[in-house]
Structures are given as structure tokens and as C-alpha cells.
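Let me begin by presenting the structure, written as C-alpha cells, before commenting on it.
With one protein chain removed, the remaining protein chains of the complex are shown where they sit.
Right, subunit A next:
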């Protein structure tokens, strides 16, 4: 100790200490300083998140535990399927085109295409029909779905409690002696909440970098704003509503009607984000299209009269969106500028289970 304390210092020291002690003593654990890498940050041009962070703030231990669960096939009934089987990072956590309907245990075929996972903190309803009203509840549906992991959530929590490592990791992340349902769900959410995609060339462009998009892409953006924006609204590229854009030739999936129980919602599905669309083929809830040109051809020529068809895409017996071939090319060029390579290659999401 080489300090030469003046009397003023002597007063300051205890005062400072007091502040620090009160802070450490009274502040709850979740407010501990965190590595910013594992902290949720709202991109400056995004709306406020809707997730209940006050009940489950993201931290490194919870995130890593969530990741371990996400990549762990032993969670499924027969040990063959993990979340990551259908949600693959290089495809923006959508499924690969090899599995348009996402195969679950025993290769049972699902009925809907698995959506990409990102910007979940900004959504208020999940799944194509919006039946899940909080991100925390999404994994229960995946786990218990017969065509996905086909395991009861109760049994899964039981398995985790008897596991060699999980009980210790839950204790470290949440301070609990026993693994219970809500903490499993909180861990999954922590992992998924950090899947924020807001760093594509489009984002750089709207944040002021005029050179981030080339001329063709800028023209594509203007066409997009004219024809697509009313549903695929920036910056999330969805207005979070449910609509029928006519992708079912014959309606076999009732979509939103299953949840709201009114026929006015038949065949309506959540408007999907178009971020990272380049890597999430096939497209639509029923995986009808493999390429983006097919999607645009659907909007300009393919849509037919159908119950609840959205007037923004079909009116007076014909499709409303009219685009020339060069215009379609421009929109596609623009859509590809929504690919967020930093997100697709972000190492924090890499599988680190041995």
C-alpha cells in the first residue's frame, strides 16, 4: 500500500465501499455484469422487443445451457432428433430443402415446413398459425409433437434430472437444486433470443451506408416497398398478421382457423419474415416452392380465387401484383441482400456438445 490517504480520501473510501456493498447486496443476481457477447441488444432500427426479459434475462450460462439442449438428440423419445435436426444455422435455423416437411422421429413426415428462427424476441405469436403466445412455450409443442420429438415434456424434465451433467448446469445457470419445466423453457428461450438477424446489407443501407446496395438492389427495394411492404413490413419484414396468399391449391390446412375457430380465418397463415430468404428454401408453410422466381410467379399469375384470399394479392378475379420479368429479377436481387452472413456464421451458436 503506497497510497497517501488525505482525510478527504478517508471519507470517500468508506462511502464508495458503501455504495458498492449496497449494490452487491441488494441488487438481484440477474443484474450481474455480463459479457456483452451473451447479452440481448435491440438493433437500433428495430421496434422494442416483446419478450418478458424481466422474468428471464439472457446470460452466458443460461444461453450455453439452452444451446446444449437445442443440440441434444437424447431429448427426443428415441434419441434420434434434436431441435437442430430441423433448425439448421446455415439455413437461418430453418430446415434444409432435403426435408420440406421436417422429419421427426421414425421419419414421420410433418405437415408444415419448419420456419427459420430469428428475431423471435420481437414476435408475439409463434408457429404458422400463431397458436403459441409466448416464446417460452414453443419448445413444449416441438417436444410433444408426435411428428417432431414425440416425448412428453414431463418425461424430458425427468430425464434431465437424472442426467450426469444437466442438474449441475441448471444449478449454475438458475440457482436451482432441481430441474423443473420453467427453467428448461427459459434456457431454450435464452438460446433462441440471441438469434437476432439485423446485419444484412439491407440493414447497413437503411442505417446510412449508401453503398451497401447496388443500383439493381435499390430498384428492387423500391419495387418491394410498392408491392410487398403492406404485409412483409420492414424492418422485421412481417406485419405479424395472418393472411391467405393463396398457396394451397386445395385447402387442407385450416391455418389460423384452428386457433381462432372462425371460418373467416381459414387458410390464413402468419406472414413470414423474408430476412435470410435466400437460404430458407423451400418456401411457404406447405413448402410449395423451391425458388424465389416461382414465388413471384405465384404472386403475379398463380393465385386463384379462394376463400379469404387477401385482397392485396387477388381482387376482381385476378392477381393484383403486376411485375415484368426484369422487375422480378430486381426484387429477387433485393431479397438476397437480406442475407445476414454474420448471423448465419456466428460462432456463438455453433454446436459445442462433444
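Quick notes on this one:
Keep in mind that, in the parts below, contacts are C-beta pairs under 8 Å (C-beta built on N, C-alpha and C of every residue); 3 or more make two chains touch, one makes a residue touch a chain; residues count from 1.
Just so it is clear, contacts and distances are computed from a predicted model.
You can't see one chain of this complex, but its UniProt record names it "Copper-binding protein MbnP-like domain-containing protein", from the set "Acyl-CoA dehydrogenase", "NAD(P)/FAD-dependent oxidoreductase", "Cell division transport system permease protein" or "Copper-binding protein MbnP-like domain-containing protein". Listed residues A:75, A:92 or A:135: the one in touch with the omitted chain is A:135.
Only one residue in the set A:154, A:209 or A:325 touches the chain that does not appear here, and it is A:154. Of the listed positions A:47, A:79 or A:181, the one in contact with the omitted chain in the full complex is A:181. Listed here are the subunit A residues that touch the chain not shown: 1, 5, 10, 13-14, 17-18, 21-22, 25-26, 51-52, 55-56, 131-137, 140-141, 144, 153-154, 156-157, 174, 176, 180-186, 189, 258-262, 264-265.
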